[in-house]
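The block underneath contains the structure these notes are about, expressed in structure tokens.
Only a single protein chain was left out; the remaining protein chains are all shown in position.
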Amino acid sequence: MRVQTPYKRASRFFHPSDTVIDVKGKAIGGNKLAVIAGPCAVESEDQLLTIAKAVKQSGATFLRGGAYKPRTSPYSFQGLKEEGLKLLKLASDITGLPVVTEIMAPQQIDTAVQYVDIIQIGARNMQNFDLLKEVGKTDKPILLKRGLSATIEELLMAAEYIMSEGNEEVILCERGIRTFETYTRNTLDLSAVLALKKLSHLPVIVDPSHASGKWWMVEPLSKAAIAVGADGIAVEVHHEPASALSDGEQSIKPDRFANLMKSIKALASIENKEIQE
Amino acid sequence: MRVQTPYKRASRFFHPSDTVIDVKGKAIGGNKLAVIAGPCAVESEDQLLTIAKAVKQSGATFLRGGAYKPRTSPYSFQGLKEEGLKLLKLASDITGLPVVTEIMAPQQIDTAVQYVDIIQIGARNMQNFDLLKEVGKTDKPILLKRGLSATIEELLMAAEYIMSEGNEEVILCERGIRTFETYTRNTLDLSAVLALKKLSHLPVIVDPSHASGKWWMVEPLSKAAIAVGADGIAVEVHHEPASALSDGEQSIKPDRFANLMKSIKALASIENKEIQE
Amino acid sequence: MRVQTPYKRASRFFHPSDTVIDVKGKAIGGNKLAVIAGPCAVESEDQLLTIAKAVKQSGATFLRGGAYKPRTSPYSFQGLKEEGLKLLKLASDITGLPVVTEIMAPQQIDTAVQYVDIIQIGARNMQNFDLLKEVGKTDKPILLKRGLSATIEELLMAAEYIMSEGNEEVILCERGIRTFETYTRNTLDLSAVLALKKLSHLPVIVDPSHASGKWWMVEPLSKAAIAVGADGIAVEVHHEPASALSDGEQSIKPDRFANLMKSIKALASIENKEIQE
Partner (left out) sequence: MRVQTPYKRASRFFHPSDTVIDVKGKAIGGNKLAVIAGPCAVESEDQLLTIAKAVKQSGATFLRGGAYKPRTSPYSFQGLKEEGLKLLKLASDITGLPVVTEIMAPQQIDTAVQYVDIIQIGARNMQNFDLLKEVGKTDKPILLKRGLSATIEELLMAAEYIMSEGNEEVILCERGIRTFETYTRNTLDLSAVLALKKLSHLPVIVDPSHASGKWWMVEPLSKAAIAVGADGIAVEVHHEPASALSDGEQSIKPDRFANLMKSIKALASIENKEIQE
């Protein structure tokens, strides 16, 4: 039987069982739920360690933080760059949490791989094909975010760009699409989680912070993501959202994150899933 | 303090507590979850009763079924009209389930109110202002579906049209919006549930069948809807989807509906909500 | 040869030559350009006659004005209703311009046909199937506006609803679709003019006022509409936009309308089209 499929390595047809990705002993996919938490941007050692310790204590499994920030304006804060990567490594060493960070250009790869455990490709770069190929040559898992107006097929083809270079450890991330509705920053498309998991064997997580742009939506959308079958969530946490250098509006405080974790754990228990500490 | 708000009766500002609507002793809103189930279209007595009994047995709280069908083509099946309403009444009498049906024009109101318990205004008629005003003069609860490209504010203003005529029993329904993504029929916008419940005191339910257009997405999206905080769901159930006169692709069979109910009940238990039988 | 086509009467396949609609001796379609101009809403005799005379003098071919206004809020000005229709008739008698007005409900038809020459179905009612069928039983030409999120096929199917009742005089109107872009009120889709004219024999006009929501875009978008091949335009003109009861932002003043007419005439001359006075 001949099957026309535009993506091969990413396709469930050629790889029927779920891919489970191991990151320093922590699994993403299968019956394990990943909870990636941390600030939008790494701002200082004090800021990062405060948040890292707090999310660790509440049961997060990965730490996130931006060192290279893709900002709409060239005049906005662009991130601490390598200094930020070093702080992420420090926070990882102290908390034991593997770290995720975004890179925006091929020349950042060599530096980033020295400090972080998962490389994130942001929504704006989902079809930066040159960057996709370059991270496809690394041995780090790649967290690939869906573009603002990317179709499900385009997201899988972007994963295929990475995988075709040899790196098959790709985690897909639904983070909201751009629609006519302006009440939320983007429109979270949870059906996409179902579509992606049907078409592909790759793990799929959800980012309710960027999707909604509103901190008070993060917990209920996280619950919805787990209920629909996502393999995890990525949420922005900041201890002082009002003074955050970016995305303060959509960041939750550590105590709310603690509540979120309780909710997620309750859901995990009835879904036969586990948050691996 | 002066507050500018374009909607008044629908606004939570003027009505802080959740509205709970009673329909023949069954509550919608508050800590009660409504599960509205049934075929897209009423096709025959046999079809309707088979499905009605099945969904009743699994624990549905309301029966749905279309007698007047809004179809894109004038040459498609347009519904059984009053004959369909009579069958809904019969099914209601036999099962004890209150019934919901869509009407499309003011002149159908007088007939419909004799047979059904909740009147539905469909997505295409969300801004049929004349119809909104007319159903606002009835004493039946109105299930108001969000238009395909209606903003959250427009949906609340449509509710206001109904309420401004005196009928304050409006149930809002998120049923997917039209976006660039074509894998699903529409894009289910669960953030809208959160926005609507923040801005308004009215109950909000979710229709995963029309949102996704795919039967295999109905159960997980229903779970997500409950997890995000919706007051219920409306799902299409058909015992022979392959031969359904409309929407067979998105209808689930009674045994799958039974599974869905189990999932919803498990969720309800951890959310301190109840499906009222 | 068997052709699958969902629309029949509206299809160019079954009716290869362009439909030209005659309204009191003025043609719409073919090589004739229709210029429909007037206020969003009929506000008073003085207002309407001032504008009607001005647009007549500049060469408009039809007068528009709303008597029944579809407003997002029930608390906004809803139009002068039959009194507005009478004023439109008066303005038509004085200027000789045939008049176009929107109706929103079947019960308005009997009244409207006594006063106006073309009945408009607004964007929000494009899939108010009951209304479509009822205007399909009249002998007035119908100006059918594309819904905010209606596909080209859905617009043609809406025309089919009208035509299947016997009224084949339908004028299609592209008036902008709802997209993520918020700088303009809607996004004018001029490609739709080309698609509609390829798929259908019906005349197609463009409404740049509602599409853009900005008065300063009306003239250049009108020119673009004619350049792309539309059979005419519908524009909002008001002598005192700042105090208009609705849509002042997108209305042009009579002197700008005069300029617009000069631009359109220059274009018409190189396109072998004619504005029929």
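Here the chain labels run A, B and C in written order, and each chain numbers its own residues starting at 1.
Just so we're on the same page, a residue touches a chain if its C-beta (ideal position, glycine included) is under 8 Å from a C-beta of that chain, and two chains touch if they have at least 3 such contacts.
None of these values were measured; they are calculated from a predicted model.
For the chain excluded from display, the touched partners among the shown chains of the whole complex are A, B, C. Checked against the hidden chain, the listed residues C:Gln47, C:Gln108 or C:Ser212 yield one contact partner: C:Ser212.
Listed residues C:Ala54, C:Ala225 or C:Ile275: the one in touch with the omitted chain is C:Ala225. Touch with the chain omitted from the figure is made, among A:Met104, A:Leu144 or A:Ile264, by A:Met104. Listed residues A:Arg124, A:Lys140, A:His239 or A:Lys253: the one in touch with the omitted chain is A:Arg124.
Listed by residue number, the positions of chain B touching the unshown chain are 149, 178-180, 182. Residues 149, 151-153, 177, 179-184, 187-192, 194-195, 198, 211-212, 216-217, 220-221, 223-229, 266-267, 270 of chain C touch the missing chain (whole complex, contact as defined above). In the full complex, chain A makes contact with the omitted chain through residues 6-7, 70-75, 104-107, 124-125, 127-131, 133, 148-149, 153-154, 157, 160-161, 164, 178.
What we mean here is this: only the chains that are shown with their structure count from here on.
For chain C, the chain with the farthest CA centroid is A. A separation of 34 Å divides the Cα centre of chain B from that of chain C. Averaging C-alpha coordinates per chain places the centre of chain A 48 Å away from that of chain C. Residues of chain B found to touch two or more other chains are 149, 153.
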